[in-house]
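Every protein chain but one is kept in place in this view of the complex.
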Amino acid sequence: MRLFAFYSLSAVVLLSALGVVLLKNTLRSALLLGLCLAGVAGIYGSLGADYLFASQILVYVSGIAVLVLFVVLLAGRASELRLRQVNDQWLAALFICAVTFWGMRRYVIEAGAALPAGSPQPATAPIGRLMLGDYALPFEVVSLILIAAVVGAVVFSKSRRGKA
Amino acid sequence: MLENVHWIPLLPLIASLVILLGSRDNTDKSRLPLLGVATMGWCLLQSLWIVGQFLLGNVEAPFYRSIEWFRFGGMGTSVGVMIDGTAAFMLVVVTLVSFLVQVYSLGYMHGDPRFKRYFAYLSFFTASMLGLVVTSSLLVLFACWELVGLSSYLLIGFWFEKEAPAYAGKKAFITTKLGDLGFFVGLLLLFAYTGTFDLTLLPAHFHMGLNHIPAWLPTAVGLLLLCGAAGKSAQVPLFIWLPDAMEGPTPVSALIHAATMVAAGVYLVARTYFIYDAAPLAMEAVAWLGLLTALLAATMALVAYDIKRVLAFSTVSQLGFMMLGLGVGGYTSGLFHLTTHGFFKALLFLCAGSVIHSVHTNDMRQMGGLSKKMPETFITMMIGTLAIAGFPFLSGWCSKEAILHDVYRHSPLMWGAALGTAALTSFYMFRLVFLTFLGSSRDDQRWERACESPGVMTIPLWILALLSIVSGLLLEYNEAFAKVVRYGTETARAGMEGTHAGAQAPAAWLAWAAFGVFAAGLAGAWRLYGTGDMRLAEALKRAFRPIFDALEERYGFDRFFLALVRASDALARALHWFDDHIIDAVFVDGWGLATRSLAELQRFFDDFFVDGAVDAVGAITHDAGGVLSRLMRGQLQEYLLFAALAISLFATFIMAR
Partner (left out) sequence: MSLAHYLTLSAALFLIGLFGALTRRNIIGILMGIELMFNAANINLAAFNRYLHPKGVIGDALVIFVIGVAAAEIVVGLALVLAIYHARDTVYAEDINLLKG
């Protein structure tokens, strides 16, 4: 049962990822990105990471994917939807991917023998305790990063001709 | 006042500077020359006083004072004065003749545009000569020797606008310089082996018994110093300048070329007599040189028709006599003749000057019969001629007798030749007087205008004439001269004691022989020239034409020296060519060329290789940069690609190990 769930979720993730990177239509790419991210949330769920499942949906799917969608809509033209999207260096990129894959192979196989030990626990409370305890500093730093990103985005979004 | 003897040369020097610089007016309106005359008068009185001291026997040893001049390490030299009897008499001769000549010149040079400068030169000359006489250091003597030569040059060429005096001045300077070369080498040798120039210290080195000087040294030094003496005293072969030196004013000839400068050579030999005493060979050379000179000069005087030339040759001949005297050991007799000759030769020259001043010509062929027009000059000249020819009891006779006596004792052969010379002397001197004063005039215009010279010129003549008569006997009285002027060893004996009472038989016979030649010369001259009828003289001249020409040519000595000058000139030119074209071309220019070629090579190397390498590095960098920059197209994807490639490769290699 679990295996079936895993494989189907994996299929969703991988296929939609392929769609993201190969489709000509940018809009469809963006939508498929949302699907992929949702699939990844499911993977988290299969792993038993309940908090991650939730935050992935909240942040990535409904935040980032939507954002990407907005930008795609704002920054594109209809005429471009039929243009080829893969550039000339796809062969070199394939080669790089092959090389990287060959490098990762060993680790994947070596580490793969481990089996799950015990059943997954609810993680929310422990994560909360961690955030406000040992990892308080990284937590604050990430908030800082987020603020900086927001400010930066606001600054960038201002166009010269007037308010964006 | 022997303490102040160093002022005797110094005062005339100061006077000459004052005269030269004291006023711009060169003409005879200037009063400064009188300063020179007055100074010389003072020096004369001082010298007479000094001689007086010596004659009275108040001075036992030579008066000597010196101070140190300079010192190099262990060697040094001093400068000072050394007055012995010889020096004292020489002082008198020089100051007396100089004084009389200066007085005479006041008249003779009247009207000359450079009147004042002439007197400056005269004082300067006298100062140098007096310095030469009194000094105790041979080095200072040499310095004064050169100064005297310089003064001579200035005075001979006094009328340098004319070509002949200028040439004559040069000739004199250069010819004597030739002799001075020998002098200088001799001095160097002397100093090298004895370490001193001082005349009071040197004799000790040369006396037998001290053998720290090599055996050849006295001979070598003696001969070399003789070179210098031969130049200054116009011995053969360096006499050629003296006849030409007559281009200068006649008072100059009287002072310098009769009494003083030419006597410097003889004086040098006398001062360094201890060297010759130790080198018999050198002494013999002195004698033979003197004899040869005396004889040759007398022959050349026979055919000269310029009145001053005759006197010049006569001077050369008499100097030869002096050298002869010194060379045969007659220290006293040689110097005695120097003293008397100073008087009567100066007299003769001044008389000649008087004649020239009157008739404005030197050529005796244009004179004649002047005895009526210039009686004083005639009488005084006659007195001088009698003195030089050897009229008994006159000064010339006394000194010449002394020399002949010493020569006979040394070598009868030389005596014979000397006697012959004396005959010739008598002959040509009387020839001079007869041609000038006797007979009828050969140039009536000149004769008409001729008149006796003014008092300022004739008074010195009378003074000198008086001296020419009495000085001989005066100095022989009580052997005064011989006691004062003598060389104090056994080998050279004063020659004067043999000529008078108590002498051996040869002495009397010698005296008669000398008188005989005097008479013979007089007779010969009278026969040929006395009456003014020249036909016999002309006939003889035609008959002995070749001899006559040789004598006129002065035996070709002039031509020999000119050829020598031309040869050395050619040598100098050849060496110059060699230096220019070979040494300069090869070593200097060649070196420059080699250096330049090497530099060119290096430049090429530098340009091509070194700079090329530098440029290549730059070019490579530039081109590489150009090539590499084309990689950066600004394409984001490419950058990402490269980054990803690099990372994946590194990671793979790390992970795959």
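Labels A and B are assigned to the chains in the order they are written; within every chain, residues are numbered from 1.
Keep in mind that, in the parts below, contacts are C-beta pairs under 8 Å (C-beta built on N, C-alpha and C of every residue); 3 or more make two chains touch, one makes a residue touch a chain.
Source: prediction; values computed, not measured.
Engineer: Going by the touch rule at the top, give the shown chains the omitted chain contacts.
Structural biologist: Over the full assembly, the chain not pictured touches A, B.
Engineer: Which one touches the absent chain: B:R31, B:H110, B:R365 or B:R633?
Structural biologist: B:R633
Engineer: Write the list of chain A residues that the hidden chain touches.
Structural biologist: 2-3, 6, 10, 13-14, 17-18, 20-21, 26, 29-30, 33, 36-37, 40, 43-44, 47-49, 51-52, 55-56, 59-60, 63-64, 67-68, 71-72, 74-76, 83-87, 89-90, 92-94, 96-97, 100-101, 104, 107-109, 111-118, 120-121, 123, 126-127, 130-131, 135, 138-139, 142-143, 145-146, 148-150, 152-154, 156-157, 159, 164
Engineer: Of the residues in chain B, which ones touch the absent chain?
Structural biologist: Within chain B, the residues that touch the unshown chain are 629-637, 640-641, 644.
The criterion applied here is as follows: only the chains that are shown with their structure count from here on.
Engineer: Let me have the rounded angstrom distance from the C-alpha centre of chain A over to the C-alpha centre of chain B, please.
Structural biologist: Here chain A and chain B have centroids separated by 128 Å.
Engineer: Which residues of chain A touch chain B in their complex?
Structural biologist: Going by the criterion above, the answer is residues 87, 89, 92-93, 96, 99-100, 102-104, 106-107.
Engineer: Touching residues of chain B toward chain A in the complex: what are they?
Structural biologist: By the definition above, chain B touches chain A via 637-638, 641, 644-645, 648-649, 651-653, 655-656.
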